[in-house]
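Let me begin by handing over the structure; questions about it come next.
A single protein chain has been omitted; all remaining protein chains appear in their positions.
Chain nomenclature is as follows: A, B and C, assigned in order of appearance, with residue numbering initiated at 1 for each chain independently.
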Amino acid sequence: MNVAPKPLPRSAAMDLFTSTRARSQALAAPLCPEDMMLQSMEDASPVKWHLAHTTWFFEEFILKPRVRNYASPDDRFAFLFNSYYTQAGPRHARDRRGLVSRPDGEAVRDYRAHVEDSLASLMSAARDDSDDIAALVELGCHHEMQHQELLVTDLLHGLSFNPLLPAYKDPEPLPVTSEVPLTFTRHDGGLVEIGHDGQGFAYDCEGPRHKVWLDPFDIADRPVTNRDWIEFMEDGGYGDTRHWLMEGHAVATREGWEHPLYWWRQDDEWWTYTLRGPQPVALDAPVVHVSYYEADAFARWAGRRLPTEAEHEVAFRTAPIGGNLMGEAGAIGALRPLPGKGVWGDVWEWTASDFAPYPGFRPPEGALGEYNGKFMVNQRVLRGGSCATPKKQMRTTYRTFFYPHQRWQMLGLRLAGDAA
Amino acid sequence: MNVAPKPLPRSAAMDLFTSTRARSQALAAPLCPEDMMLQSMEDASPVKWHLAHTTWFFEEFILKPRVRNYASPDDRFAFLFNSYYTQAGPRHARDRRGLVSRPDGEAVRDYRAHVEDSLASLMSAARDDSDDIAALVELGCHHEMQHQELLVTDLLHGLSFNPLLPAYKDPEPLPVTSEVPLTFTRHDGGLVEIGHDGQGFAYDCEGPRHKVWLDPFDIADRPVTNRDWIEFMEDGGYGDTRHWLMEGHAVATREGWEHPLYWWRQDDEWWTYTLRGPQPVALDAPVVHVSYYEADAFARWAGRRLPTEAEHEVAFRTAPIGGNLMGEAGAIGALRPLPGKGVWGDVWEWTASDFAPYPGFRPPEGALGEYNGKFMVNQRVLRGGSCATPKKQMRTTYRTFFYPHQRWQMLGLRLAGDAA
Amino acid sequence: MNVAPKPLPRSAAMDLFTSTRARSQALAAPLCPEDMMLQSMEDASPVKWHLAHTTWFFEEFILKPRVRNYASPDDRFAFLFNSYYTQAGPRHARDRRGLVSRPDGEAVRDYRAHVEDSLASLMSAARDDSDDIAALVELGCHHEMQHQELLVTDLLHGLSFNPLLPAYKDPEPLPVTSEVPLTFTRHDGGLVEIGHDGQGFAYDCEGPRHKVWLDPFDIADRPVTNRDWIEFMEDGGYGDTRHWLMEGHAVATREGWEHPLYWWRQDDEWWTYTLRGPQPVALDAPVVHVSYYEADAFARWAGRRLPTEAEHEVAFRTAPIGGNLMGEAGAIGALRPLPGKGVWGDVWEWTASDFAPYPGFRPPEGALGEYNGKFMVNQRVLRGGSCATPKKQMRTTYRTFFYPHQRWQMLGLRLAGDAA
Partner (left out) sequence: MNVAPKPLPRSAAMDLFTSTRARSQALAAPLCPEDMMLQSMEDASPVKWHLAHTTWFFEEFILKPRVRNYASPDDRFAFLFNSYYTQAGPRHARDRRGLVSRPDGEAVRDYRAHVEDSLASLMSAARDDSDDIAALVELGCHHEMQHQELLVTDLLHGLSFNPLLPAYKDPEPLPVTSEVPLTFTRHDGGLVEIGHDGQGFAYDCEGPRHKVWLDPFDIADRPVTNRDWIEFMEDGGYGDTRHWLMEGHAVATREGWEHPLYWWRQDDEWWTYTLRGPQPVALDAPVVHVSYYEADAFARWAGRRLPTEAEHEVAFRTAPIGGNLMGEAGAIGALRPLPGKGVWGDVWEWTASDFAPYPGFRPPEGALGEYNGKFMVNQRVLRGGSCATPKKQMRTTYRTFFYPHQRWQMLGLRLAGDAA
């Protein structure tokens, strides 16, 4: 999984473990037990499940193979909290996670503590040559960070079905900013290399590093904003089939899409539901919660196209990360207006690229080989990150992927085009 | 709603109110907040919702019209907790009750206390001629008792989706009994009267009392037992289309029914899931959790038929109530073997009768007229009761009704036939 | 099946056979082969299938058991053309009848001729005591008449999906009539007898004749007309939940019902699609193509109710048949305005009665016992007839039945009420 030649030292792995586990608990802290049960669709899981599944991951891939006579608090948790690893045994139906009231939240906290104690004992007892444990701990932490992001977006989706539109956090005043003009930077392309080079952590699908030919291209210096999107809407963009993929228009019609997810019109203004409760749409924040179909239609309407993932990686590999981070201050809840241009990481950006294996890609043997490889069909790569992405997850080679119809993640876009 | 000419005295109404409200809380006491969120299908509602909806009923039909400046804890609760009374305003989607995490369990308890206090104040301040309030309180209490039964069956259904098969209550040893032989009693029929006579509480659909012509008939002295049902199963009853209504067989095939709901085969024995956890099927307990389609097929297989509701009422109007009651001892959880014969009320019994208005039936004006009248199509009447039915709900004129495909209630059957 | 003690003489049976078979062919004569392939929903079958299925009925129940070495043109026709008789062997999926292009129309005509010749030979060779053959021939002819009615309504439904709205027959000018006032006749009720008395042909479910108690009632002297229905529509009847069964309103909302099937608004006038092509709605013709849910809502809106089937039978058992018959002139295609009042048979009339067995009902042994008995759940009885009903099918004891949501048959209604 980790393609880096040098895994973390053991003490650094334990520090990462401690801080990652604490972050998950902190994310759940403001919630009542009922909030943690919500499962609003098959794609989203309850908070309680995320807390338990990330714990199972350490248990399944580290404790069970390495701790003699390891005893789980309940052997049936492996069935309940395995997500999709068929080689790790049978598992509960994904769309019924919200129907598991027991173990309750308290029992899941006990499960977390049990696994944390067991892992600490294992790590302190490990001999010097046990670096592969550190690598697995590192992987488990990055896995848990991915689930922290899902925990946030799944919670938002779950709470959005409550007519009371409750807030996860109290609102804070958004900074007042002015419109950031839309400019483009030209790149020459040519024969370039993309993919992770093996220095530091990366997922298997980020490599191998390999050659790609690129024709010259332009790419925007900032993502598309809500202001841009409203212009598209007001120009009849949702209804004009000329801009749309046929399948996209069929989905938009069937689902009745006429604006991004969570938006509504109120008193001649656009509002949106966020983890800070209902908010007026911030015009100069990146547009978010749009599907690939909508992003593609917007780009055609604008006379542009989406960038490929190779173009995106080449364009931003030396650029700074944006200001919407889920940092120590825990600034989750709602996207803030753009701080300026030339940065990335304020929102996930749909690319024109199918999620496919890089040339020479080989998933690892065993259950961990299922981590990314078995999803390589019908999904689109996104590059970037968002206010719900832990900072350690953000790198320009990172490939996240979703289906073209999905909108509940923090998904936006950036324009590109063929250069003269 | 109440067809009785003389409603309860006010003090009796308050006693009924106090004990009914306490019973609901007692039913929920063994549950964690997560259990109370479960909604496993559209037909079933979360425990928390039942506790809130029965409270809203008192608020909507008594407090709001009669208490000047009555203030609800949250005006939006009327939207969340109205079930189906269109004349009482818009309401939340029934299939999304399990997605309402807030108000949480604690807030719902506060809501209950608020309404109980308000109602006590209203009743103590009411003038002497306010007997119609007592009648509405009585109706609200019977309404809450109906929901107590639903709370129990919905909880069973919700917990049944948990692979851990948790117990609501610890199991108790079932009394050892021997097989009760199947005998029949003959009735002459003729021109009889059925329906409620107006003495004491009854729902609107139990009247008016009216004449019906009955041909002579036989009716069994006990319900069909699990032992009987297993004989049907072993004789290939589920697969033999000759016994089945065409629609029934289509449903059974589509759903893969080969035994009652909650049963499975384990070590050459039939087991069933109950609120006392997994239990071996008690052979001489009434069969329960069978649909009308299955009940009808069983009766044809046995060379008999189901009784009509008029036959059932005539046959049992002077018979004693069985021993499976949800009494003060709170004996809910699993049906016990039959105590003997000639009684009723150990299980709900499907009848051959469509749920239709009695001649001359007129629902009351306003939202309460929706209580029963708008359900009078495609549903079948059941007579009897079960271990989940409050004793005050049990009378021989009571008509409960469910769709022919439904099985999650405590539904069984009794055989009848044409007499020579 | 035939409850009559005296079946037809053999020669009369053959005359009936000849004329019935010719009528089916005449109904199909104006159609091209493509028209005869149409299957627009599972409830409706292609014309070609009706022609073949009615032929199979004679083959299966008369020729195969009685003609030694009988050879069918193709043994696989039994699989293709059995409708729902499980005791007569496996059969083709009902919703795929429109995907059977071969045998083509010509081959089905050959099949019909083959069976007709074989039956004629059998009848001419039969000995004197073979009266049960005559009874089966009579039943087969009535069965074919039922399918003639279905052939007409299924064809209408199938053609209605063609944007060209083709006509089966050229339109004829409708007689100009004036409004027929709505009046009611009072009946005393009491202990009455209903059901077929065994004189002449009847289906099994029309008997046994039995006693029923009726309270006094009023019943309208004519069916509800299109003029009445438009008043209901203009009064907001479709949107007012107070008039509707809950299930009915859910279906109406989901299906978007705002008028009877086949209606549309054009140039400030209501139009309807008929077998004579698009026609303006004739105000004083009976309303047709309304579901039970709509009929019931209309009756509540009008402050009335639908009659029970017993009330209907008692009220019309001596009344004349209306003028909309599918007679020798083959006047099918569109309902004509009412000729006057006090008659029945211009349209099928929904009753308030569930399709249930009469007391003492026993279906015959074998596959023919499936004819009616296995449909006795969730369906509603209709009384009357229509312009698509062969005259020999019309009698006041005839019980046809459809599901409450169905509309594609010639279904209307008549009002009733409790008498003072």
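The rule is simple: a residue touches a chain if its C-beta (ideal position, glycine included) is under 8 Å from a C-beta of that chain, and two chains touch if they have at least 3 such contacts.
What you see is a predicted model; the values in this text were computed from it and never measured.
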item	value
Contact list for the unshown chain, restricted to visible chains	A, C
Selected residue (touches chain absent from view) among A:Asp132, A:Asp215 or A:Glu258	A:Asp215
Selected residue (touches chain absent from view) among C:Met37, C:Val137 or C:Ile219	C:Met37
Candidates C:Pro7, C:Gly140, C:Gly158 or C:Gly345 - the one touching the absent chain	C:Gly158
Touching the absent chain when the full complex is considered, from C:Met14, C:Leu80, C:Leu283 or C:Met394	C:Leu80
Residues of chain C (touch criterion as defined above) contacting the omitted chain	32-38, 40, 48, 74, 76, 79-80, 92, 96, 98-106, 158-159, 161-164, 166
Chain A residues touching the omitted chain (full complex)	84, 86-87, 191, 210-213, 215, 241-242, 244-248, 292-293, 296, 305, 352, 354, 356, 359-360, 370, 374-378, 404, 418
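The working rule: only the chains that are shown with their structure count from here on.
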item	value
Contact distance in steps, from chain A to chain C	2
Chain A and chain C: spacing of chain centres that average the CA atoms, whole Å	59
Separation of chain B from chain C, taking each centre as the mean of its C-alpha atoms, in whole Å	38
Distance from the mean Cα position of chain B to that of chain A, given in whole angstrom	46
Residues of chain C engaged with two or more neighbouring chains	none
